[in-house]
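Every protein chain but one is kept in place in this view of the complex.
Which chain is which? They are A and B, in the order written, and residues in each are numbered from 1.
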Amino acid sequence: MPQRMLAGLSVLVAILAAAPWWMPPWMLFIASGALAKGMAALGLMLLLRGGLVSFGHALYFGIGAYAAGLLVLSGITEFVVLAVLGTLATLVLALILGTFVSRYRGIFFGLLSMALSMVFYGLLIKLQSLGSSDGFNLGGIHLLSIPMQGTAGQVPTYLMTLVLSVLAAIGIDKFLRSRYGLLTKALRDNELRVEYLGQSVRQLVLLNYIIAAGLAGLAGVLSAVAVGHIGPEMAYWTTSGEFVFMVILGGLGHVAAAFIGAGVLSAVQAVAYAVAPNSWQFIVGASLLACIVFLPEGLWSLLKRVGRRA
Amino acid sequence: MSEAVAIFLDGSIYAAWLFLVAVGLTLVYGVMKIVNVAHGATYTVGAYAAVSLCGAWAAGGGNEWGIYLPLVLAAPVVGLILGPILERLFLRPLRDEEETVLMLVTYALFLILEDSVKFIWGVDPYFLSEPYLLPGGIDIFDLTYPVYNFGMLIAATVVGVGLAWFLSKSKSGRIVRAVIHDREVAMAMGANVDRIYLAVFSFGCALAALGGALTAPTVSVIPSMGVEVIVLAFAVVVIGGMGSIIGALLGALLVGFVRAMAVHLLPEAELFIIYLVMATVLLVRPSGLFAPAEARKI
Partner (left out) sequence: MTTALSTQGLCRSFGAVKGADNINVEFEAGTVVALIGTNGAGKTTFLNLVTGYLKPDSGSVFLGERNITGMEPRDITRLGVARSFQIPQLFDQLTVDENLEVAEIIARHASTASQTKELSRVRALALERFGLVPQRDQLAKTLPGGARKLLDIAMAVVSHPSVLVLDEPTSGVSAEEKESVVETVIELARGLNAMTLFVEHDMEVVAQYADRVLAFFEGRIIADGTAAEVLDSPEVRRLIVGTALGADGHA
């Protein structure tokens, strides 16, 4: 990685790590949410790099959140357990669904993933035991003896989310630089040749699909902890749309791009809610269009250009 | 027995509504190969346009029963205004992009339109109950059915038959079918694809608007009413086969009856069963039950 890029990112991480000392609590809250969603977007970015657009990524986000929710309901409030089991649940489900879903491409893959997320949503909406459309609150979550909810828990939760996000970013970055990353790139380019060189395309797709799902699941757990509430909207198609938008906004160029996309979108949403609550969708939609037309490689490409000139 | 009748009637009425809502979506996909998410927003605009037009009619002292005229007119009005704007300004310049990119573009347009509705009509809900209440209700067994709903059934039939006739018997219809089948060959034979796309897209918008307009009297008209509808429309279109009108009909019937059965027999399943069928069809027969579209698998 070029020196300047590494330096820039390190500075960014340092600033984010110092956030509890300079961000007001409401901003810290948004930042936690943005980081968690960025992790989900990171997973989606991996899929996109392999040439697959999912319009149902929120399925795994919701599964992670509700897995954590169910555990809390049954009395388990230790964060490590929630995170591990929540992520595991998504990985297992992704393995099962992925074996079927990995055969599809293009718009069919997109719609199939959307359908699956809506199946989950439809289930959640009707289940009275889980609060149906209202969802339910999660309380009392802690990491060992450190609280992760309420006012005392805000900082620990934020820092945990940041740490896990950075680790996820580093992990996926390593993955993309490994042979799997190159194979994924090749996959997007010419599947036929990959198959004829002796590599099962389906296996590759499944691998990426499972990793992407796991990231979304962990993100769901983190989101549930940070917000203290889960609801079916976490699995709704508009949430999937948000993740897609984050990836488009950030670009596919680097693992940090997913988080930048998430950060920018969250910031825009926060500002728009406050300033023009009935226009934020307009702003998001217009930005998405602008991105597709003028900045198809996302903000990351812009940052690279700026960095090179500086 | 009355339960079976209830399921049959509920299913038919819901299927009619689904068909009205979904047919424009499948037509646009069939001809232009675009998955138009904005269809859900055009539906919403249609509902609001109906509210305005019917409101103006009533305020202008129009005949009570004549209110169905502005109700239906909302469709072509929206189609002729919104259709060309969206197609020319946004879709034509990006025509060569991938399917998934175009779908994202239509998603962006959906968001923009949803808030545009708020700018024009505000955020408070509207009610347009006169057309719904006017014909009264009819008693079947021990349940009362609003006559209006049967009117929707008739409307769906008219639209379906009209479209089918247009595509198979009329000259323009046959050109449109040629484009659905193979755009390049149609172009080589002299079809003006630009104009056809504009016309078909506008027509698709009008159909979406019609769906919204006819739904308006039965619900509270709010800016977000299209959000749930668009995914339902996707389900119907996918199940029946993307691009196929008959498919939209079959999909609507299947979803309509499955949902009616769920509502009466297993209410918890009402929503997810539709998407379960959608997912199953995609997995087992990706081209749908009746399709001209091809599945891409490896």
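Note that in this section a residue touches a chain if its C-beta (ideal position, glycine included) is under 8 Å from a C-beta of that chain, and two chains touch if they have at least 3 such contacts.
A quick note: this is a predicted structure, and the numbers were derived from the prediction, not measured.
In the full complex, the chain left out of view touches A.
Of the listed positions A:14, A:192 or A:306, the one in contact with the omitted chain in the full complex is A:192. Interface with the hidden chain, as seen from chain A, comprises residues 179, 182-183, 185-186, 188-190, 192-200.
The rule is short, and it goes like this: only the chains that are shown with their structure count from here on.
We define each chain's centre as the mean of its Cα atoms; on that basis chain A and chain B are separated by 32 Å.
Residues 53, 55, 100-101, 103-108, 110-112, 114-116, 118-123, 125-127, 191, 195, 201-202, 237-238, 241, 244, 248, 278-282, 284-286, 288-289, 292-293 of chain A touch chain B in their complex. Here chain B touches chain A in the complex through residues 35, 90, 94, 97-101, 103-105, 107-112, 114-116, 118-119, 123, 227, 231, 234-235, 238, 267-276, 278-279, 282-283, 286, 295-298, going by the rule given at the top.
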